[in-house]
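In this view, the complex is presented without one of its protein chains, the others remaining in place.
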Amino acid sequence: MKIEGIGETTIRVRYAETDQMGIAHHSNYLIWCELARTDYMRERGVGYRDLEEGGLLLPVVDARLRYRSVAKFDDLLTVKCWVREIGSRRVIFGYAVERATDSRLLATAQTSLMALGPDQQRTTIPESVRETLVAIPDPVRL
Amino acid sequence: MKIEGIGETTIRVRYAETDQMGIAHHSNYLIWCELARTDYMRERGVGYRDLEEGGLLLPVVDARLRYRSVAKFDDLLTVKCWVREIGSRRVIFGYAVERATDSRLLATAQTSLMALGPDQQRTTIPESVRETLVAIPDPVRL
Amino acid sequence: MKIEGIGETTIRVRYAETDQMGIAHHSNYLIWCELARTDYMRERGVGYRDLEEGGLLLPVVDARLRYRSVAKFDDLLTVKCWVREIGSRRVIFGYAVERATDSRLLATAQTSLMALGPDQQRTTIPESVRETLVAIPDPVRL
Partner (left out) sequence: MKIEGIGETTIRVRYAETDQMGIAHHSNYLIWCELARTDYMRERGVGYRDLEEGGLLLPVVDARLRYRSVAKFDDLLTVKCWVREIGSRRVIFGYAVERATDSRLLATAQTSLMALGPDQQRTTIPESVRETLVAIPDPVRL
């Protein structure tokens, strides 16, 4: 069941993403969250590519991750993504990485993004973007 | 149209895969080819995960890539994968990376994999695997 | 000046680590922290490789990163690493990523690692390792 305000991205764990512990390396979760976030935004009509071409950058300024269980090679994952908070200059996304086959929660995370203009100076998130990125209560405890 | 003996994997170019030239970094193509190859094998019932658990390793011993055009962030790609040659100890896969929207050919590649046993010594590819990995003529010029 | 209890690792930002914003992608910082941590431990005689061969795994179970400024291609970075806290089953490392040329602080981070035995069950950190990983007050605010 898809819940309003929550994006879902499916990811297959790549061989190159494993490490010698036999699990997906913990740095990949930031990349998977980014993938889920760009999917979330594209589906809502505010694609990153369009935003960047329009002069708005959204670099990550803060990230927190809790690893609860491991992902293995070839696992199918569901990465849930939602907006936790949004202000005039900053937006905080939340994430839950689940194993698709049994919905086991593997990790939770949040990233804060800051709005920068074309000259890298701080700017405000355009009203049209803010209207689209609506914060919801966390569906899981981060 | 799907052609017998050719696997097709769809990949969305990730932000993390871009570099400061504004294109997907050339090292990612090896990872995408690997993803296409593991998809190809899983779909034919000889999943890498099962092979490795059964004691067969297939490390890449040779790789060649030709980059013909660039992939950009958020592009949808189709990676075609097929078997070029297969012997008792080695299999060569061919790949064509295309932009999904207009079928433009972005890169071609081949990788050779060698069969290793659980103790890293050279071994032969099991008959059951060889029967599944049937070589076909190259669908594009590599 | 090297401070007791703080490891320092020098890293050159790789082209492949940049993204299309023209900066090092934020996921690399977790990898750089790991590199600093493994250097820190090797220099103190408790190398990861030896620990793993001895049956002790130290997976990351929690990570927090604050990005304060950007790293660019070819920048030389200094990653400082120290132990923030250590208990019987868990150790928390702190990190400061600086630009080497002017000591500008680019990011701070911490990661928590949990001790696992060879069968992936929770275990205690051996006394010999605990004696080596001595916590110090944070040299910078995280």
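Labels for the chains are A, B and C, by order of writing; each one numbers its residues from 1.
Keep this in mind: a residue touches a chain if its C-beta (ideal position, glycine included) is under 8 Å from a C-beta of that chain, and two chains touch if they have at least 3 such contacts.
In this text the structure is predicted, and so the values were computed from the model without any measurement.
Asks: Out of B:Ile6, B:Leu57, B:Ile92 or B:Ala135, which residue would touch the omitted chain in the full complex?
Replies: Missing-chain contact among the listed residues: B:Leu57.
Asks: Who touches the missing chain here, B:Thr10, B:Ser27 or B:Thr101?
Replies: Final answer for the missing-chain contact: B:Ser27.
Asks: Would you mind spotting which of C:Asp19, C:Glu34 or C:Asp62 touches the chain that isn't drawn?
Replies: C:Glu34
Asks: Since one chain isn't shown, list which residues of chain A touch it in the complete complex.
Replies: 15-16, 18-23, 25, 27, 73
Asks: Footprint of the hidden chain on chain B, which residues?
Replies: On the chain B side, contact with the omitted chain comes from 20-21, 23, 26-28, 30-31, 34, 52, 57, 59-68, 70.
Asks: Write the list of chain C residues that the hidden chain touches.
Replies: 12, 14-16, 30-31, 34-35, 38-39, 42, 47-49, 73-74
Criterion: only the chains that are shown with their structure count from here on.
Asks: Relative to chain A, which chain's C-alpha centre is the most remote?
Replies: Centroid comparison gives B as the farthest chain from chain A.
Asks: Given that chain B is a copy of chain C, what angle of rotation, in degrees and a multiple of 5, matches their CA positions?
Replies: 180
Asks: As a quick test, compute the distance in whole Å between the mean CA positions of chain A and chain B.
Replies: Distance between chain centres, rounded to whole Å: 28 Å.
Asks: Distance from the CA centroid of chain B to that of chain C, rounded to the nearest Å?
Replies: Centre-to-centre distance between chain B and chain C: 34 Å.
Asks: What is the distance in Å between the mean C-alpha positions of chain A and chain C?
Replies: 24
Asks: Indicate the residues of chain A shared as contacts by at least two other chains.
Replies: 30-31, 34
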